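To start, the structure itself, in structure tokens.
Removed: one protein chain of the complex. Kept in place: all other protein chains.
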Amino acid sequence: MSDPMRIRAQVQGSGAVVRVLMSHEMETGQRKDAAGKTIPAWHITEVVAALNGKTVMSAQWGTAIAKNPFTQFTVKGAKAGDKISISWVDNRGDRRTDEVTVA
Amino acid sequence: MMMKTAMKALFLAGAAALAGCATAPSPQALDQLTQAMLKSSFREQGIAKLDRLTQDDAQQACSGEKPPADDVARRIEAAQLASVKWPADGVYLGDWREGEKLAQNGRGMTWSDPEGVPSGGNCYNCHQLTKAEISYGTIGPSLYQYGRLRGVSDPASPASGEIVKYTWGKLWNAKATNACSNMPRFGHAGVLSAAQIRDLMALLLDPKSPVNAQ
Partner (left out) sequence: MMRGPFAALVAALLASALASPFALAQTSAADGIAQYRALLADGNPAELWEAKGELLWKQPRGTNKLSFEKSCDLGKGIGVVKGAFVELPRYFSDTQRVQDLESRLLSCMQTQGFNAAEIAATPFGRGEQVNIEALVAYISAESKGMKFKVSQAHAEERKMFEAGKRLFYFRGGPYDFACASCHGEPGKRIRLQDLPDLTHNPGDGVGFAAWPAYRVSSGELWSMQRRLNDCYRQQRFPFPGYASDATIALSTFMAVQGQGAVSIAPAIKR
């Protein structure tokens, strides 16, 4: 079971700024361990952000994204009290969704 | 009556002062406490054994907040200089290309380093050397243009003899010319071999070395 994401969503102008910190190893599959064996790839492949259940952003991630990645984006029309949910899926099929209320 | 109260006050003040003095440890006691802490707090790990905490004269003299007195420093320098091992065959310079690799290499001698693997020179951690390498430290002076600035156009000529010897001395044992130098004693402590030091000498003094390129 993965660690929870840290999500902050704050009203800014006519929308909201959303900041997300995800906990994930994001292993590229190109590194080798001390014994010389390749460490298998393990990284997020898809991210979806939704406002009150409706998808506002989707992204396809690969090996260029860093470990414990930080993402920031703005959502037009989001108001205080709205629900922002962030979901990710990784190449092992693990998935996680966390939700916050726009402040 | 007044006298008695005054005397009493004086006596109490004196007793308090004495009590304060009695509880503050002397510098020697604090030194001993520190030594005891070193013994009890450290353990050996990998190639790093506890004998590394046993100080020689130079280390001990240079462990204060202030540098040692001038006469002590001169004595240390003389003793360190006397212990320098000069190249047996009189060959001071090796290959600057190998020297640059050594200068870039910061490995060796830590508890996570394997036994028997040659150490690097760690040079760029503290010094600037070639122009191309911008990732350099400033704990030591810049060595860029080292040979050129000292007028060394031919390291084999008698005219360069003094500088060549001085440089070898610095690399072998930096404390021979500066008692409390921050620079490790690479030859003296067995960190680098004579062959490796020859390569570093070339990096610094060979006119063809990028350190001396215009």
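Order of writing sets the labels: A and B. Residues in every chain begin at 1.
Here is the rule we use: a residue touches a chain if its C-beta (ideal position, glycine included) is under 8 Å from a C-beta of that chain, and two chains touch if they have at least 3 such contacts.
Keep in mind that what you see is a predicted model, and the values were worked out from it rather than measured.
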| item | value |
| --- | --- |
| Sole residue of B:Val84, B:Leu102, B:Val191 or B:Val211 that reaches the chain not shown, by the stated touch rule | B:Val191 |
| Absent chain, residues of chain B that touch it | 23-25, 30-31, 33-34, 37-38, 40-45, 48-50, 52-55, 58-60, 62-65, 109-112, 124-126, 131, 134-139, 144, 175, 182, 184-185, 189-191 |
| Residues of chain A (touch criterion as defined above) contacting the omitted chain | 3-4, 6, 19, 21, 23, 25, 66-68, 70-72 |
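Throughout what follows, only the chains that are shown with their structure count from here on.
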| item | value |
| --- | --- |
| Centroid distance [mean C-alpha coordinates] between chain B and chain A, Å | 48 |
